[in-house]
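Heads up, the thing below is written out as structure tokens.
For this view, one protein chain was removed and the others were kept in their places.
All chains are identified by letter, namely A, B and C, in their written order; residue positions are counted from 1 within each chain.
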């Protein structure tokens, strides 16, 4: 394992220190428990939008803290859900009197820890709502499993709900909007290489030189199947087809297309994949109204990509375009 | 080699198509010859700021095209200088009557191709100036070699000169400013892993599991020496010390610190390294006024990082803060 | 043999040592069908607990409550809230008696299991820690009703937990991260079931 770290046990805190220095104008970082908070929190009478999860997916979530997106992020250990006291501290620090919306990616650990945190915060008299996002079509949805994972759609959800909260939409409105986004967003990813969690010291799985894992999760969880590496054209189609079929997205639908790098895939390949995805969508009559291309929800140094499609309505479109000022997304300000 | 590509021979053009779709509001892409141009070019009476170089360093340079930075970028084949006709086309397309400044990284191929292009453009009656950037302290500067390479400082140079041109500074002023930036910026990088150029199909070099290449160039050119991998603390010091000594940077100096990923290093490690670099600078009494952290000048999927320090003056500081609106850097608008 | 606050604390220190010792094994098991952090999570949590135990609460229930809150705020992942809930329910079950007997321990284990199921909604056969804990509780109860002491109760629980953990190998996971693997999860030992068995075996060893 070759990594730019001092000690696997302190990676998250060490990285938070650097992040705090890099973005002192936008963020305040607290360490015990670890929480990343927007610099001007709490914002009076604004719904606090809070998320969190294991570290190693940067910029998610800390990189999305700031005006127009998240009020706070709770970074767990690498690939490990944060603990309830982190979430409770985030709520306490950002509650402006209008309640808090917790955005939780659907993993057992995240759900259970946020659930406990919600109980703690409710006991403190804060109106807390939880929205679970489960946009990964690679995993079969079933009552008898942990269900679908939350992946790329999380970024879009945080941006859109964050914009609504910034405009003064109340907790009921934010929650309803969040559920609408969850209902309309779908993703799928693939991995060309595995990543190595610092405390594990070895790659999470092994792929042959000509194999890729189709339907990979963001913690290196396996997906639908292991298949031979194909051309970019084939890879993009292998992601896009299941995503399109699932909702389904149809001719005439207006969408936001999010082409995401798993971390180790260079931008040149990502743009190349994005171009193919847009062309395939145009061929099916799906209208790409907005796009996001880059490494926004990653798995450490894993090579691979994911595609996320959100079926836009006018309100979501407007909220997507609304100003945002965070380390990782910034426009309109 | 596992990459998201269709054909090594068409990677650059295929990626440009995706980039054009992703950023249609900011850019226009021309293909024969390949040039990325800001959407509103030519801007009347503004100096055209143009750069270019081999592809595979994305977002450099195409990701820096837009208001307040570059008017055009000329993407060569992967890791291969662009050709003179690309540069000449960029000049012709962006010349607003105030001349053009060519920003050239100091590599023999880039220098020769831009030189030829400059001659072509001058023959067309455009006032063209060339500024060569050579900020990499890993390579010994000598009259008897190709000299130092242009690396991370290029990003800062393009931002600052781009802002000046946007404000209406004339060609003489832009050229003088550019030379001042070049005189005050220094960088050094290291690689933990090699990258694979698509048409080569194999990694550019091999490093043992416990080795890193100190002083790496952005095309995988070797640097000062191959050394055992150390802690992040040691790695950052190994980059920072030669950079500080070279100019030298001294107590009380105000600097911009740019912590760059070579592409494959995840953000969590980069923030961690950035935190160490800032602390070491504070310990030496160097004042970090601004910072940039991210993958801005990369070597495909190479894991590693570089540090760049620019000794700021008031004018540079103001120009750094000035609005910029490009795919990769965006603020103030 | 007494089962006081101090002896429970001592037993939990021993658990911490065992968890740290098996850290890599649990990581490896979790890498096979999860995300490879279970050993790290447990080691982090129990190490934190050891330093909290510098001051031992006055009752066994107090020690279990301290374990619960510490694990909840340091383990993270799925295991954190699940083990945390287990200890919390166990603490509530034992109340503030000063010295636990066999039936009290069996009842505490039952409460722990109920807490895990309430929180995680896993059933027997879902390939989770529930598959280790369920037979452990049954065994503990049958020993306790026939008059077994703490050592016998925990010994029976540990034996059953180990068999229960082993029984997860052929199972197809239906809960937690391993469920994403579907059929591919069969053939692997569930890391949480393994850590439950380790924990009970260590407690049993200390009760002797």
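Keep this in mind: a residue touches a chain if its C-beta (ideal position, glycine included) is under 8 Å from a C-beta of that chain, and two chains touch if they have at least 3 such contacts.
Values in this document were obtained by computation on a predicted structure and should not be read as measured data.
In the full complex, the chain left out of view touches B.
Checked against the full complex, the one of B:28, B:85 or B:289 touching the unshown chain is B:85. Interface note: of B:42, B:189 or B:217, the residue touching the hidden chain in the full complex is B:217. When the full complex is taken into account, the listed residue touching the unshown chain is B:197, out of B:197, B:255 or B:329. Taking the complete complex into account, residues 9, 33, 54, 76-85, 107-109, 112-113, 115-116, 139-140, 144-146, 149, 197, 199-200, 202, 204-205, 217, 219-223 of chain B touch the chain not shown.
Here, only the chains that are shown with their structure count from here on.
Chains joined by the most contact pairs: A-B.
Centroid distances from chain B, each centroid being the mean of CA atoms, peak for C.
Of all the chains shown, the one with its CA centroid nearest the global CA centroid is A.
Centre-to-centre, using mean CA coordinates, chain B is 54 Å away from chain C.
With each centre defined as the average position of its C-alpha atoms, the distance from chain A to chain C rounds to 32 Å. Remark: chain A and chain B have CA centroids separated by 29 Å (rounded to whole angstrom). Taken residue by residue, chain C touches two or more other chains at no position, since every residue touches fewer.
Among the residues of chain A, those touching two or more other chains are numbered 78.
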